[in-house]
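One structure is given below, represented as structure tokens, and several questions about it will come after.
Heads up, one of the protein chains got dropped from this complex, but the rest are sitting where they should.
Up next is subunit A:
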Amino acid sequence: MCERNSLYTNPKPCKHLADYKLRRGFNGYDSLQNCLKTTPNGRTRVDKHNTKIPRCSFCNGSQGRLYICLVCSSISCSSHILFHTQSEKGHEVAIDMERSELYCCLCRDQVYDPDFDKVVVSKQVKDLPGGKSNGFEACRERSSKRKRIDSGIGLDLKKSKLLISMRDRRAKSCYPLGLRGLNNLGSTCFMNSVLQALLHAPPLRNYFLSDRHNSVQCRKRSGEKVCLLCDIDALYSAMFSGDRAPYSPAQLLYSWWQHSSNLASYEEQDAHEFFISVLDGIHEKESKMLNSCKDDVDCQCIAHRAFSGLLRSDVRCISCGFTSTTYDPCVDISLNLDTSNLSPSDVANKPIKPTDEKTGVSTLSGCLNLFTRAEKLGSDQKLHCQNCQELRDSSKQMSIRRLPLVLCLHIKRVEHSLVRKMSRKIDQYLQFPFSLDMTPYLSSSITRSRFGNRIFTFEHENSNGCAEYEIFSVIAHSGMLESGHYVTYLRLKNQWYKCDDAWVSEVDEEIVRASECYMLFYVQKPLYYKANEDLSCVRISPRRDPFLSTAGCSSNAK
């Protein structure tokens, strides 16, 4: 499985640290704990004497790095720390006073100990402004009895395999099922591109192919003439039937326009808007059918089960460090382009990323870093700090509390100029990976980095399940803001296909990598591999019957 057992490689202590711990145990750590002071921005330092400036016992200097001996508490600067070790036997481990990091004087290197980190974090938590739970996973969040959703959907696959194999014989060629063009009904490539991506999102595909939405029962029950879900179901049936002539999603267009009447127009449309609108339509209809009024967080409609994640927003007072946390559900993440190529990513809080400056190219990880970066809010946006009891400058930081099964990343490619009152499209190339690890953007990672990346198990870690994703679809936009064209690239059984309305072609992965992505669709790794297994591909014999069209599978006449 892709779940790592621990997020750290627990570092092996050097010989000297191990010796120290054997001899002294935790005495040194514990006695130091009270001297640890944390500033509002997260720096923890050793502050033995509140008023006096710490000075090196050899040279009386107070500049450079100062270390305090764990055994005798004498202070030395980096030039003289070795003298101390040589003059006092056994005084081999010290602490960097400004950073609260262990230092081995004989190895002459910073060393790490989970027990020490635990002591540090405990003190940090104790000293948090506003009480213990502040900045931590607050108790107000319900304990997540998140069942393993994927197994629920996985069970359906057995039935769907049956449905697919019955139609195999009519497949026109040895290509994965579900691969079929969509006719452009008049500037509807925005819709076609999103439909292609949704058709191959494993949870949705499995759901509809397993006949989870039964059209017959639906019509009987609701008596409505139009049902978006029924039409989506019909779309799946048609696209996976084995028929390869392009399908016209006219009925779907009709029901969608009934649902989103404000978007019902044959003008320029945005694919992302359509995506949100369709998910909303699915949610509405399923909620009605399930008669549930659950909020987005726990909603069991297929749209939410597949796409819904939870975002966390921390707003922190710059003066005292008091943090208030809110959670918001989302079905996708809209990212600003990381256009400031020359500024390195926030190294202090993240694992080292490949230097963007070298290539000078915007990367998806750069955009995600930007999304989860602590951003200082303008001084015109001062917020009331509960701890300080007044308006204070604050900083805001986003992170992902819970990842969805299917992750949709939307790249904001529109730039507004307030001066010229114009908008323009940003054509800048964005590098994106085929395999994506979302761990650094999780709330647990962000929280941990705020506590100095200490070795400590925070609550709610690894409750997300898998943070590793594989890409399965890319929607690319070419052209200008007001008029352009959408195509979708699909990755089926490790072969990329380009779906350009009615035209489906095979493409090299290089074409996809070099494309101008607008929406990226990733699915959790286990689901990706399982989905690939299920896509059967049947070799046809030369004496096969000519293709016969089946009612409901080819033409759209209803």
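Convention: contacts are C-beta pairs under 8 Å (C-beta built on N, C-alpha and C of every residue); 3 or more make two chains touch, one makes a residue touch a chain; residues count from 1.
Criterion: contacts and distances are computed from a predicted model.
Missing chain, UniProt protein name, picked from "SAGA-associated factor 11", "AP-2 complex subunit alpha", "Wiskott-Aldrich syndrome protein family member" or "Cell cycle checkpoint control protein RAD9A": "SAGA-associated factor 11". When the whole complex is considered, the residue among A:Ser277, A:Thr323, A:Asn387 or A:Thr488 that touches the unshown chain is A:Ser277. The hidden chain makes contact, of the residues A:Ser215, A:Ser260, A:Gln300 or A:Ser319, with A:Ser260. Summary of contacts with the chain left out: across A:Cys189, A:Cys301, A:Ala374 or A:Ile446, the touching residue is A:Cys189. Think of the hidden chain as still there; on subunit A it touches residues 7-9, 11, 63-65, 96, 98-99, 101, 110, 112, 172-173, 175, 181, 183-190, 244-246, 248, 250-251, 253-254, 257, 260-273, 276-277, 279-280, 311, 313, 328, 330-334, 341, 347-348, 351-354, 359-363, 365, 398, 410, 412-414, 416, 423, 425, 427-429, 431-435, 437, 452-453, 455, 477-479, 481-487, 497-498, 500-514, 516, 518, 555-558.
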